[in-house]
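Pasting a structure here, questions to come.
All protein chains of the complex are present and in place, except for one that has been dropped.
We just call them A, B and C in the order they show up, numbering each chain from 1.
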Amino acid sequence: MIPVDLYLFLSLALFIIGVIGVLTRRNVIVILMSIELILNAVNINLIAFSRMWSSVDGQVFAIFIITDAAAEAVVGLGIILALFRNRETVLADEMDMLKW
Amino acid sequence: MLLNSILFDFLAGLAVVSAILMVTRRNVVHSAVFLIGTLVATAGIFLQLQAEFLFVVQIILYVGGIMVLFVFVIMLVNLDVTLRFPQFNRQKFVAGALAIALGGQVFAAYWIGHGALHFKGSSSPMPAKNTEAVGQALFQHYMLPFEIASILLLVAMIGAVVMAKRRV
Amino acid sequence: MGHLIPQSIMPYVLPTFYGIIIVLLLPLVSGYIVLVERKIMADMQVRLGPMRVGPHGLLQPIADALKLLIKEDIIPTSADQLLFWFAPVVTVTMAMIALSGLPFGPAFQVADLNVGLLFILAASSLGIYGIVLGGWASNSHYSLLGALRSAAQLVSYETAAGLGLISALLLAGSLSMKSIVQAQNDQGVWFAFFVPFGFFIYFVASIAETNRAPFDLPEAESELVAGYMTEYSGFRWALYFLAEYTNMIVVAGIATTLFLGGWLRPFAREHSYFPGTSIEFLDLLPALIFLAIAGYCFWRTPRQPVYVQKLVMAAVGALCVLLAGTMAGSLFAPEAVRLGIHGAFWFIAKVGAYIYCFLWVRFTFPRYRFDQLMRLGWRFLIPLALVNVVGVGVGIVISQTWGLSPFFSQMVMCVPTLGAAFWLAASDKEGQSGTEVRAADGE
Partner (left out) sequence: MEEPRKNPGSNVSTTVLGADEIILNMGPQHPSTHGVLRVKLKLDGERVVGSECYIGYLHRGVEKIAEHRSYQQFAPYVDRMDYVAAVSNGLGYCEAVEKLLGVEAPPRARVVRTILTELQRIASHLVWLATHALDIGALTPIFYCFREREEILKIYEKYCGARLTTHAFRIGGLQYETYDGFENEVKRFCQDFGSRIDEYETLLTENRIWTGRTKGVGILTREDAIALGVTGPMLRASGVQWDLRKAMPYAAYDQYQFDIPVRNAGDTYDRYLVRMEEMRQSRRICLQAVDNIPSGPIMARIGKVLKPPPGEVYHSIEAPKGELGYYIVSDGTTQPYRVRVRPPSFINLQALDRMVRGALVADVVAIIGTTDIVLGEVDR
């Protein structure tokens, strides 16, 4: 059986890559996608622990996280569309006015 | 289980490589494609962890739903133009270094406390009927969070409609 | 054979074998579905259809495939090379993966997962990417519009299709394709009769999901030239085509399994034996059908104009005789073999009937406009599907609480659903007049 550690390392790697994406990219859509990556990394952890304890509780939490990710993506993309209509940009550092 | 191990290495490698490519590609559509790659690889890992229902949920909801939405929005906003601008912001070196430092910190913590944390490999098998077990847990033990999640989705839905509408 | 293959690989041998059969046969089958489609279209349009290549155009699909193979492969210079190459492959692969979950009979199934139906839906939901990315990668406005339409349409109608399927799942109580068929065997009635609205909703939504007329907006040829396929040619185009027809088989297979009794024979629980034997009357039907086709082929053979065509026609006739022999011979074989062969026949026959309905609809109706399509999906099908799911659930509870027959309670619950359907249709009309006002505003 594959030790749980490996899953944790995989999850850590994806998490860090996601954080790098959030911190360095200018495009809001890529930033949102990086956040999805981070949430996904968390899911791997949860499922791995769920397997470790042979209990479905972790999977239930993962479902909640996917729900959350869906809500976040929908609202985030709605904001991006609204911003794009008004400012005609998707670059995060140009959206620094808090108004338009 | 050699086969299992090879499968894990393949899927994990696919996930990490796609994730790196996703963050580094200039073209946003390529980024989205590589994120889809990561998500599918993760779904494979879920399957390997005997979470069949989560595997299907990941594919249908995440890949088939959320990511389609992403791709849709990427195509709606005219991206050829923004491609000409630099894709990384000015703090990219500092931010990258900090993020890697964070990763190193977590890894170091794990390395130092290796003995203290005991991750046993799974011993007992998962419940045979995964879908039914998840359903039971969702609708009995986690009933309230489930309903709250549904309200969250409703709120998000209304929010998105309001956001995307041209004239409110 | 058992000692040649290591024990650990044994469980993978048969599925791999089936998988290879599917991959090899699928292009041929799709080609012949196209031929049948053209023939049916010709019949409905008072003409003959393909008649030149082989007798009655029987070799036309092979000629078409050859022509597509040797065509020049064009990639537009401004296209995104990688995704342009990748997109058709995704679509075909996902369609084939979805096919692997279908039970073509009690014996022929690549994989019987306990989340079987969800697996098929997951795989077919990934097929969108081939269309969307292909349309985007072509770097053409027609393709992009087709891709956007396709993304919106598939996501919307997946919801309706899923809700339609749930009504049958509630009755079956399982996601495994085999258990669903088994449940219909136990009930003795196909679920299409239990939940007619679920079947109707899935039928409409599945036409939309496979991009067939009247919902073929992503490739609407009179508006978007060919939609997402505009820039594709040669074999890449053929891959898209293959995927479209594979998807048709997949949705037809899902509908067959969930609503039409899968591989079960009509009247599967009625047994009327020949006196003194264990052979049933109805089990002779497949053999008789093949014999009839063979008879037609032999009757037409002397009338073919060319010697080669006579040969081909006779060969087809002989093939049908062979199939009829197999069908009849399997009656004397062990139970498992008989069920396997006859199950596959009935499954394929039902899939064919379902696809025929697709074609019929296609040649009869004009195409929807995009806003009308969305309105139909969101304002009619999805609310109706929700009402239907609730109705079916209540019906199940009623039959369990008061011990009524499940069929009767479902029929009772159909009444409110029917009312909802009429109400929704009426309110849809109001919406239509609303667009007229809007169109007038736009003037």
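The rule is short, and it goes like this: a contact is a pair of C-beta atoms (placed from the backbone, for glycine too) under 8 Å apart; a residue touches a chain by one contact, two chains touch by 3 or more.
Quantities reported herein were computed from a predicted structural model and do not represent experimental measurements.
Which of C:41, C:170 or C:268 touches the hidden chain is settled by the complete complex: it is C:41. Screening A:5, A:57, A:72 or A:94 for touch with the missing chain picks out A:94. Within the complete assembly, residues 41, 44-47, 141-142, 144-145, 149, 213-214, 216-217, 220-225, 362-372, 432, 435-436, 439-443 of chain C touch the chain that is not shown.
Here is the rule we use: only the chains that are shown with their structure count from here on.
The touch graph of the protein chains shown is a line.
A straight line joining the Cα centres of chain B and chain C is 32 Å long. Chain A and chain B have centres, each the mean of its CA atoms, that are 6 Å apart.
A straight line joining the Cα centres of chain A and chain C is 36 Å long. Counting partner chains per residue, chain A has no residue touching two or more of them. Residue positions of chain C in touch with at least two other chains are not found. Those residues of chain B that touch chain A in the shared complex are 1, 4-5, 8, 12, 15-16, 19-20, 22-23, 28, 31-32, 35, 38-39, 42, 45-46, 48-51, 53-54, 57-58, 61-62, 65-66, 69-70, 73-74, 76-77, 79, 82, 85-89, 91-92, 95-96, 98-100, 102-103, 106-107, 110, 119-127, 130, 133-134, 137-138, 141-142, 145, 149, 152-153, 155-157, 159-164, 166. Only residues 1-10, 12-21, 23-27, 29-30, 32-34, 36-37, 40, 43-44, 47-48, 50-54, 56-57, 59-60, 62-64, 66-75, 77-82, 84-85, 89-93 of chain A touch chain B when the two sit together in their complex.
Within the complex, the chain C residues that touch chain B are 8, 80, 82-83, 86, 113-115, 118-119, 121-123, 125-126, 128-129, 132-133, 136, 144, 147-148, 151-152, 154-155, 158, 175.
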